[in-house]
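Only a single protein chain was left out; the remaining protein chains are all shown in position.
In order of appearance the chains are A and B, and numbering begins at 1 in each one.
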Amino acid sequence: MSHQVRIKQFEGPLELLLSLIEGRKLDITQVSLAEVADQYLERLTSERESISLSNLSEFLVIAARLILIKSKMLLPVLTFTDEEEESMEDLEIRLIEYKRFKDASETMAKMFLSGRRTYPREKFLGAPETFSPPKGLSADVLLRHYLSVLGDIPAKEAVVEEIIEEVLSLEDRIASLQESLRDRAEYGFRELIAVAENRMEVIVSFLAVLELAKQRLIIVSQGGMFGDIRIAAGAKRSEES
Amino acid sequence: MNVNTSLSVASKIESLLFLHGEPISLERLAKALSVAADSIDEGLAMLSEKYAAPESGLALIRKGNDVELVTRPENASEVESMLVDDREETLGKATMETLAVVAYRAPVTRSSIDAIRGVNSSFSLRNLQLRGLIERRPNPLDAREYEYVPSFRLFELLGIGSSEELPEYAELSRDARLPVHESTESAPETGVKGGPSDDIA
Partner (left out) sequence: MNVNTSLSVASKIESLLFLHGEPISLERLAKALSVAADSIDEGLAMLSEKYAAPESGLALIRKGNDVELVTRPENASEVESMLVDDREETLGKATMETLAVVAYRAPVTRSSIDAIRGVNSSFSLRNLQLRGLIERRPNPLDAREYEYVPSFRLFELLGIGSSEELPEYAELSRDARLPVHESTESAPETGVKGGPSDDIA
């Protein structure tokens, strides 16, 4: 796969998002975020394997926010809760802030290379070394301190169950959607999300639907402005069966 | 305080800074010289002024309550040749970003850094501590968490005398959305997750 070339290019979702916006020479606004939403999701899917587990959930959260922003742009009649409105605005603010720090870090890197730096003087330079141990120093005291150092060494990264769970929910959703499409040719989005326990799940479902539509595993249609979104098995799946 | 005493305090501060080499706290200077804190301030101001002159080869770095005497930044290349054991600092993009957040936002917790960068910063933070570019200390608001501050070494490498000399410090050091920031700042670490990823659900 060609995506190997891009591995490690982006450490985080904000970096990716910023590069997409800057690549199109846009300012950071809700409109430009909506414009790059698809590209972001594409990259997220194609580079899924190169994203570290501890960062993947943040990639997905940003994806969910982008989907919200995009649906708002596409369907202005949709109403959003205060919480959703806030999360959309929050992404814009965060991205602007991230950009400022990214720029600042580049300036700092240049300062490192500028050759303008200061040097400190070694403590008590030239003063004689005099044997002056602290009171109470013993082999056991050293043992205690050494054990404390060993105890502070971080254990090899433990697998973090919580993250895995969070990350798996997206992929589970895609899998179970595919599963149910085998049984029924059509499926309503509302029906699909009826069992959702919170908004995040709804968003993840929607993300899954978009993803499958992109892969042409399903066909999405909507009967009128307020109609339910209908999902049908796509051409690709039919060919396979 | 009369002028002679001020001059003499400045002279003694300079002697002690020269001897001590490493950063020293203003309290310790005041105690060593048995003078009030504002005499130390006055003495340091006098020294700063002196070091601004073109024939000076010295400079001061101030960070919080600590002060350090160092060589003049413009003389770096002449001085360099005389020193051993000074490796180039080459830092990756991610580490530089983390360093910038710590430099401008100090004291700052890991969860706040993660929130700004949108990624987990523990690896970068560890790397920066190893290189002595940042330091960590317990967060006074939450004992389970650390907060990070730049080190004197960072200021030495950047050739600056204080945080305020960082480009656009005034703008970047304060959070545009302070209420949000405050809540994330004091929030306890939520494991590796980091960042305000929970506020959507």
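One rule holds for everything that comes next: a residue touches a chain if its C-beta (ideal position, glycine included) is under 8 Å from a C-beta of that chain, and two chains touch if they have at least 3 such contacts.
Worth saying up front: this structure is predicted, and the values here are computed from it rather than measured.
Although one chain is hidden here, its contacts on chain B can still be listed: residues 4, 6-8, 10-20, 22, 32-33, 46-47, 50, 54-58, 69, 71-72, 74-75, 78-79, 81-85, 87, 126, 129-132, 135-136, 151, 153. Residues of chain A in touch with the missing chain: 119, 121-127, 129-135, 137-150, 152-155.
Criterion: only the chains that are shown with their structure count from here on.
The centroid of the Cα atoms in chain A and the matching centroid in chain B are 31 Å apart.
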